[in-house]
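A single protein chain has been omitted from the complex, and every remaining protein chain is retained in its original position.
Labels run A and B following the written order; every chain starts at residue 1.
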Amino acid sequence: MRGEYHSSDHYVAPPEPPTSRRPPVATVGPLGWVRANLFSSPINSIATIVMAIILGGLLWLALDWSIRSAQWGVVFNNLRLITSGLYTRSEIWRVELIGALLVMLTGLSLGIWGYVSRGVFLTVAVSLAVILGVLLIGARIGEPTLYMLAEPERTPASLVFLGTQGDEVSFEIEPLTDLEAINARPLGYIENQSRTDWSTRAREARDGTLDLGAYNLHLTAALFRPDGSPVTRDGAPVRIAATPDDAGSTQTVELPRTGWYKLEVVRDDEANDENAGYAWVKVRGVELLPSQSELLAAREVEYGPRPTAARALLAEEAAYRYEGTRTFAEFISLQVAPFLSTIALEAVVGTALFLNGWVIGILGRRERRVRRTTLAAWVLSVPVILLLLGGIEGSRALPAVPSIQWGGLLLTMLLTVVGIAASFPLGVALALGRRSDLPVIKLVCTLFIETIRGVPLITILFMAKLIVPFFWVGLSDLDMTVRMMIGVTLFSAAYLAENVRGGLQIIPHGQIEAARALGMNPLLMTTLIVLPQALRAVIPAIVGQFISLFKDTSLVAVVGLFELVGIVDIIVSGQPIYRPYQREAYIFIALIYFVISYAMSDVSRRLEASGAGSVHARR
Amino acid sequence: MAQPQSTGLKQSAPASVPFWRDIRFIQIFLQVAFLISVIGLGYLLIHNLLVNLERSGLMINFSVLNRPFGAEIAEGQADFDPASTSNLRALLVGLQNTLRVVGIGLVGATVLGVLAGIGQLSTNWLLRTTTNAYTELFRNTPLLVQLYFIYRGLRGTMPDRIADSYQLPGPIYINRRAVNFPLIQTTDTAWIFFGLAALGLVLGIGLWIWRLRVQERTGQPANTLRWFTPAFLLLAALGWIAAGGPFTVENPQLERFNFVGGDRLSAEYITLTIGLILYTAAFIADIVRAGIQAVPHGQIEAARAQGFTSSQTLRLIVLPQALRLIIPPLGNQYLNLAKNSSLGIAIGFFDIYSVANVISNQTGQSVAVFVVMMGIYLSMSLVISAVMNLVNYSMRLRSR
Partner (left out) sequence: MAQSNSNEPIIVCRDVNKWFGNFHVLKDINVEIYPQEVVVIIGPSGSGKSTFIRCINRLEEHQEGQIIVDGIELSHDVRNIAAIRSEIGMVFQQFNLFPHLTVLHNISLAPRYVRRQPRRDAEQYALQLLDRVGIPEQARKYPGQLSGGQQQRVAIARALAMQPKIMLFDEPTSALDPEMIKEVLDVMKELAQSGMTMLVVTHEMGFAREVADRIVFFDEGRIVEVGTPEHFFTAPQHDRTKLFLSQIL
């Protein structure tokens, strides 16, 4: 202590407090943010720049790939398979009905218990607007060129396509007489066989084993109607004749009416065995039809039978592969628009149902009856859904659909829901058993839990698939789907038990003493005092386990069920045209998994943050 | 105060409790009943199992392990002969492949996970966001989808024909089937190099300990690496020269259809290892982040107020405390990685599970194979958790 002070040490501020000022510009606002978060030190600045370059590069690659060359057709042409698997086609309305039911119930529940922010509505509105906008724009962008290779010793293919009145279709023949011409990558849809041949020939030409100069093809291309009459322009039939000396010009024609057309390509020197050389037949303005038999059948009903030809080649997606790079406009019209048009109806109906439920929920949130009905509806929905899906043996209205046919997202969700519903009580029971004072029960539960936790899920599924039928004769008839459900449930229950045990451990001993002091028997004590607190404390861990369960259902694909991963396996291996597009397919299902698990973990984080899960927060 | 009759009741109570109300009896009875029902159910199931196996002529028979394996294992063993290899040997090859994946996977996932976890706490927004996005993306999608994406999607961008393989300096050749790289083999004199290098290591560790002592005595910074590295490198270099080059390098040569010589890692091995590392590291990153975040901010302030540098703060104050929280869940992730390696079957990697599956398919001895497989995975899990428990025990914190 310093000691001696004078009265002049006294300082008194003016009576009025000074007004608050704004902080210096450099430390707040966007500039301050950038400084603090990106360039706070030299090392940070370097890190920011290096990361920005790397990330920018990667993002650019990803965007470039997905816009210019990715083929999302594997996804939007197979949406049925991806969502409901091999479910009987004629009964698909049941799946749709279930979807509608669940969407409405979700909307209702959110209306009653949830808080739907303005952001969610904005997102929904913007998405709908984008869907409609893209569809409108997409329709106005021209089709890319179709390429077919004309070869010696082979009848050229004739293109069969569906044209709309007023469409402009043009075609030309481009002989490939030098290395430059054959090396140039085509830009558009290339017919599959042509693509293989072209790349082989191009390699041979580069190696020098193929002499492109020896070109002597005489080709004629002409456009016909289904009845065999040629399409004319100014009275003359529209045709090109290409000889080695004269490639012929491009022909353009406005289609006179809507219906089938045939572009017939003929080699004039069919008899000549000595012919050599290759040429592209390029067609512009023709729209590819989706390769789905029922759609094709519907078009034949509408426009009459397709024209026939010696080697007819339908302008359908399956027969072509996109090559080269797309423009952004083409990306929208070829990739985004078809996808959106497949889901447009479902999206609109789904949104409407959701909003409907939500409004009812909002209006009735104070009514006890509405809340009770909703809860009852959720509980009731489980048997209803199972009944709808499975059907009734011998019934005409609801013929049975064996569960082995359930697949795609439907099966994934079903495995998850059944797994959650069944493993939760089992897990709680195991956890209580492991904490039991009775050594035998404790030992058995511990043994079960630790054995299951010590082996991979896939071995459990192996057991469910191969060994379970031996346990009981009755079990051998058990559907594989049900067996997998059992496997997944047992596995999940063991992990859940450990989570619940964690919650049981943090219950203060005083709680148990208080319950005993009130004269509760062990059952009452457990159900009224211990479990509610323990479970609430470990909600995040339990939700985490449910997310794991959801992701783990993908493993049933390895033992041969067709949930999301399994169905993609079928699509890419069963439909040869989609084999090159596995990346697109897996990205799409990864996205589905991500959205659902992220939503689940987000909910659990909110629960955690709100303190609803914490024993301590309630003190 | 009057306490009528109560004394009489109290005295007679112990004798007159009927046994079905005696807590001791109830407990024993419950356990016996439980035990009997468990044993009964177990007996019933196993009895049924045996009867049914008998009926279908698939009685459990462990001698099946001695039968020849009869399928190709294109992984790990270069000179694998399916005809002369017993099923047991094949299982061991599978186990060896599993361990190769798990070993590298544990190291890789730990390194990547710790880096990403620290990245999530960076003050740099870009780094923070990127590492966050990485963990969210990989945690919220199934490992199987990731493996398929790498194996079927990304691998497709590699050259299909061996002749078109990408060549990296080394030379390392990459194509759709494998990565071929130079094989490094020891020569006869390599023991000189290894001996001297080991000596260097011992000397280096000696110097390390000596420097720590000096630091304690004088307070001067230990600079342990500044002493350790030259000592080790010097002796290792000496050994290298004395051994006259302890290694020979055999480059892969491109022959007509395949590479001859050199070493190779199959696409399946690489896919599985990378997939496991990326997936597990995302979980480890979150554990590391949570562990560091759980160290109260006051600890860092106290350290800073005492003048510790930020690296000293991290090393002396934050990490020792964070590790206590990190290690138990980290052990769980290690277990998960080991178990998830069984997904190799999905991409055709011959790990223990795939081999067991082949044997089961060929012989129908699913029960015997299942028992062996359970045994192997359980012992692997036990080893990992025993090690982690040991580490955990040595790091526990005392409080009153």
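Going forward, a contact is a pair of C-beta atoms (placed from the backbone, for glycine too) under 8 Å apart; a residue touches a chain by one contact, two chains touch by 3 or more.
From a predicted model like this one, the values you see are computed outputs, not experimental measurements.
Enquirer: Determine which of the presented chains are touched by the chain that is not presented, and list them.
Expert: Counted over the whole complex, the chain not pictured touches A, B.
Enquirer: Thinking of the whole complex, not just what is shown, which of A:Pro23, A:Pro508 or A:Gly560 touches the missing chain?
Expert: Of the candidates A:Pro23, A:Pro508 or A:Gly560, A:Pro23 is in touch with the missing chain.
Enquirer: Considering the complete complex, identify which of B:Ser37, B:Thr229 or B:Gln306 is in touch with the unshown chain.
Expert: Answering carefully, the residue with contact to the hidden chain is B:Gln306.
Enquirer: Residue-wise, where is chain A in contact with the chain that is not depicted?
Expert: 1-3, 5-13, 15, 17-18, 20-24, 27-28
Enquirer: To test your reading of the contact rule: which positions on chain B touch the chain that is missing from view?
Expert: Those residues of chain B that touch the unshown chain are 215-221, 296, 298-299, 301-309, 312, 316-317, 320-321, 324, 397-400.
Everything that follows uses one rule, which is that only the chains that are shown with their structure count from here on.
Enquirer: Residue numbers of chain B touching chain A in their complex, please.
Expert: 27, 30-32, 34-35, 38, 45, 48-49, 52-53, 56, 123-127, 130, 136-137, 139-146, 148-149, 152-154, 156, 335, 339-340, 342-343, 345-346, 353, 357, 360, 366-367, 370, 373-374, 377-378, 381-382
Enquirer: Per the contact definition, I'd like the list of chain A residues that touch chain B in the complex.
Expert: Residues in contact with chain B: 36-38, 40, 44, 47-48, 51-52, 55, 437-441, 444, 451, 453-459, 462-463, 466-467, 469-473, 547, 551-552, 554-555, 557-558, 565, 568, 572, 580, 582-583, 586-587, 589-590, 593-594, 597-598, 601.
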